[in-house]
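The block underneath contains the structure these notes are about, expressed in structure tokens.
Here the complex is missing one protein chain, while the rest keep their positions.
By written order: A, B and C. Residues from 1 in each chain.
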Amino acid sequence: MNKIKVGIIGAGRIGQVHAKSITYHIPQAEIVAISDIYVEGAKRVAEELGIPEYYEDYHEILKNPEITAVLICSSTDTHADIACEAAEAGKHIFCEKPVDLTVAKIKKVIAAVDKAGVKLQIGFNRRYDHNFAHIKDLANKGKLGELQTIKITSRDPEPPPIEYVKVSGGIFLDMTVHDFDMARFIGGEVEEVYANATVMVDEAIGAAGDVDTALVALKFKSGAIGVIDNCRKACYGYDQRLEVFGSGGQASAANDTPTNVAYINENGNVTDKPLYFFLERYMKSFTDEMTEFIDAVVNDKATKTTVYDGLEALRLGLAAKLSVAEHRPVKLSEIEA
Amino acid sequence: MNKIKVGIIGAGRIGQVHAKSITYHIPQAEIVAISDIYVEGAKRVAEELGIPEYYEDYHEILKNPEITAVLICSSTDTHADIACEAAEAGKHIFCEKPVDLTVAKIKKVIAAVDKAGVKLQIGFNRRYDHNFAHIKDLANKGKLGELQTIKITSRDPEPPPIEYVKVSGGIFLDMTVHDFDMARFIGGEVEEVYANATVMVDEAIGAAGDVDTALVALKFKSGAIGVIDNCRKACYGYDQRLEVFGSGGQASAANDTPTNVAYINENGNVTDKPLYFFLERYMKSFTDEMTEFIDAVVNDKATKTTVYDGLEALRLGLAAKLSVAEHRPVKLSEIEA
Amino acid sequence: MNKIKVGIIGAGRIGQVHAKSITYHIPQAEIVAISDIYVEGAKRVAEELGIPEYYEDYHEILKNPEITAVLICSSTDTHADIACEAAEAGKHIFCEKPVDLTVAKIKKVIAAVDKAGVKLQIGFNRRYDHNFAHIKDLANKGKLGELQTIKITSRDPEPPPIEYVKVSGGIFLDMTVHDFDMARFIGGEVEEVYANATVMVDEAIGAAGDVDTALVALKFKSGAIGVIDNCRKACYGYDQRLEVFGSGGQASAANDTPTNVAYINENGNVTDKPLYFFLERYMKSFTDEMTEFIDAVVNDKATKTTVYDGLEALRLGLAAKLSVAEHRPVKLSEIEA
Partner (left out) sequence: MNKIKVGIIGAGRIGQVHAKSITYHIPQAEIVAISDIYVEGAKRVAEELGIPEYYEDYHEILKNPEITAVLICSSTDTHADIACEAAEAGKHIFCEKPVDLTVAKIKKVIAAVDKAGVKLQIGFNRRYDHNFAHIKDLANKGKLGELQTIKITSRDPEPPPIEYVKVSGGIFLDMTVHDFDMARFIGGEVEEVYANATVMVDEAIGAAGDVDTALVALKFKSGAIGVIDNCRKACYGYDQRLEVFGSGGQASAANDTPTNVAYINENGNVTDKPLYFFLERYMKSFTDEMTEFIDAVVNDKATKTTVYDGLEALRLGLAAKLSVAEHRPVKLSEIEA
């Protein structure tokens, strides 16, 4: 088999996840280089996985004419610039989310990608989660009838460091953004959002200008309604659920758990807490999204998630922020497109 | 035992439920009279349950000096007037909800009850449901920590007749009113509501000036947030769930089902739909609320639900209607108190 | 309506259960007399439920020509003699299980009942349990295909008093007898049993000549196989489950619980223990079996459980005892019929 050659930019946690997916599970591709501004990190991953080259400077990857596709796994503020350069270099792109925290920069990426005619897939991995993908499939098959109410619960086991909160753009851009994409994945375009938000987990989060507990009411263009509820901390772990109610039925995804064992004694019947966090819960979805990206590149197919999806999720996050700021429902059309 | 004597005003479906609860399950009370404007209905119930007297005119009940307590189970538009008369007659009152569709009339009832010094319990039976009461108990015991998010799902198996929709005050007053009471039962006073509403079940409901699918975002005075989602029709039956999330844990009530049998074959693992409708799902709660009412009268105790609870649930319904009409969040303080 | 008149012999726990079922839930019948050798007990029940007559001597009931049916709820050793007398007196009979601990006496009852042409229903209430009846219904409808394996779990929350163990005939006659009836209800006639038995709960039970933990392997005449496992004590409560596996599917009944609430925190997800004991778990089945008995009498129908069912369950218990004693599989044909 002629494997396509891939370069990875960013050797942190998510870069390693993708590197392992390709090395162990995707025979159509091979990683030929990895870069990181902490070059020791790139070196370590390269040695572990047998990747021939590692660099400090990602331009080395973009310059390599053998490389067909790049994975952008660096810090968020670098995504857009690297994506533009990669597009100019004619590379297909897998870019971690969010693409950027501004509409303007994402639009530059869209322009660059369109001009170069390369593919760009955004890392909205939850679309590939076995549970959520199954619900999407039920909806596609008409088993749910006309969709009426979409409910998404998304709670983290622990808040991120305050330093991250200060630069992340806030809960709606760093956390709800995944749920906005899920809402669009299931229910199509959103017309309006209304957000309630509060600080109940840690006052330091409030002091940093963010909130930690939020609820976003959604109106979809289809007429359906929806709600997302978020919290930075659930004491029982990573709570990731979806319920879709329609005229033909209702589908709901419970959390995944480490085991299916029940233990019962005089105190009650005890089953497992959810899998700890996103690496445990969504591990298979990371492999599946990468499989789809490689397949799209090798066989020239469209991908399920595009830079446009990244843009729309960002705009929904900005609309939610505006809703909180002005304490009113906000139409998505009010946000720069 | 010296049983207290009770009169029932209204021999319809809910009047019969209460009549049976007292006859079969509450030895501290006996029903001595029942009235209904359709006197044949009152007669039939009297004969079935061995109630000595039946009347067309409820004033016969109010005039009977032996009667300590009355149950007002007549049509909604008569509740307030009868309650005022009953209070003047010195009877303790159990009144079906809603007390009235206007704040003004409920305030008259409050005044009458206060003046007469009688008890008035509202038929918010869901507070006595085994599942919801257990969650309330967990909250009271501190097992949930500080409450952060309260989620209520309430969907009916079938919409009511259009004739009912036209006079009921609409979904927020005839259906969500129960959920508003549940929200207050669990989370305390509500400060603000924002409602999304749409017609997705039956256009005739829209033509009658109502909606059939709704979502209400709540802000509690405590700082907690909440959401209620309603639909006039769920094809799988009566969907009544509650989830309460706090710093100490999360409690959720699943639906009750006719059996706990699972049947698995090549098509999947099938378990029961929920119990059909409110008479099935909430039957025991009707008996339990009546037991508490009789106990409150016999032993001069306060009741869990008062006419003030009826007033606040109505005001929340009116706030939700205003939110939809003016497409904005509405503070409860905007509604006449 | 012309109610049939019923007399109850035995005013203990189960007698009271049946008395309340008839009084509150079965309008076709009325209780006109109740007897108990502890006449104060009979008097108390009579007063509570408004039963006109109470006696020390059950013969007063049998002599009353107005009484159509009697319920035999006295101690086990009196069942057979009273049943014979009742049959001679022309009364239809509802008899608590076991009818007797000897085949010979049950055969006398069969003869007496046959001669008198009266109905006799045995109190195998579990056939009326919502869960088990639903599985039977699935089997009847062919949803399970050809039955292959039947598994019954039956564990008590607490062992009975040692005094009871000494006279009950042992675990196979006082406890497994219900499971043998369930096995026959679902799987038809049993051909052979093999029993393992041990003492693990309380050595005093062993000292009394009984066992407290047992497993009975079954061969049905149909070719199906089965297993019953019993224990005198499960620390988590009354464990009553059934699994039926066939060529067309598998049905299983989980335990009933007080609520459907799940509480999750850092220690795991906790749901309820089973309902405490037989009065809680099987309450509705007691009413339903009585409803069927009264219906059978009023409308001259056959009942689901006959004295023959009582005989066969006893014989299976005796076969299990023989299996343990001789440490070998025992054919039911070895037991006197």
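Simple rule for what comes next: contacts are C-beta pairs under 8 Å (C-beta built on N, C-alpha and C of every residue); 3 or more make two chains touch, one makes a residue touch a chain.
Treat the numbers as computed from the prediction; the structure is a model and nothing was measured.
One of A:Arg13, A:Lys115, A:His134 or A:Lys221 touches the chain omitted from the figure, and that residue is A:His134. In the complete complex, the residue from C:His92, C:Lys136 or C:Lys151 that touches the missing chain is C:Lys151. Which of A:Cys84, A:Ile186, A:Ala253 or A:Ala320 touches the hidden chain is settled by the complete complex: it is A:Ala253. By the touch rule set out above, chain A reaches the unshown chain at residues 23-25, 27, 48, 130-131, 134-135, 138, 143, 248-256, 258-266.
Chain B residues in contact with the hidden partner, per the touch definition given at the top, are 235-236, 264-273.
If you put the missing chain back, the residues of chain C touching it would be 145-146, 148-149, 151, 155, 194, 196, 198, 200-201, 213-215, 217-219, 223-227, 229, 231, 233-236, 239, 245, 247-250, 327-329.
Criterion: only the chains that are shown with their structure count from here on.
Legend note: the chain whose CA centroid lies nearest the centroid of all displayed protein CA atoms is B.
Of all the chains, the one whose CA centre sits at the greatest distance from that of chain B is A. Mean C-alpha position of chain B lies 40 Å from that of chain C. Chain A and chain B have Cα centroids separated by 43 Å. Touching two or more other chains at once are residues 264-266 of chain C.
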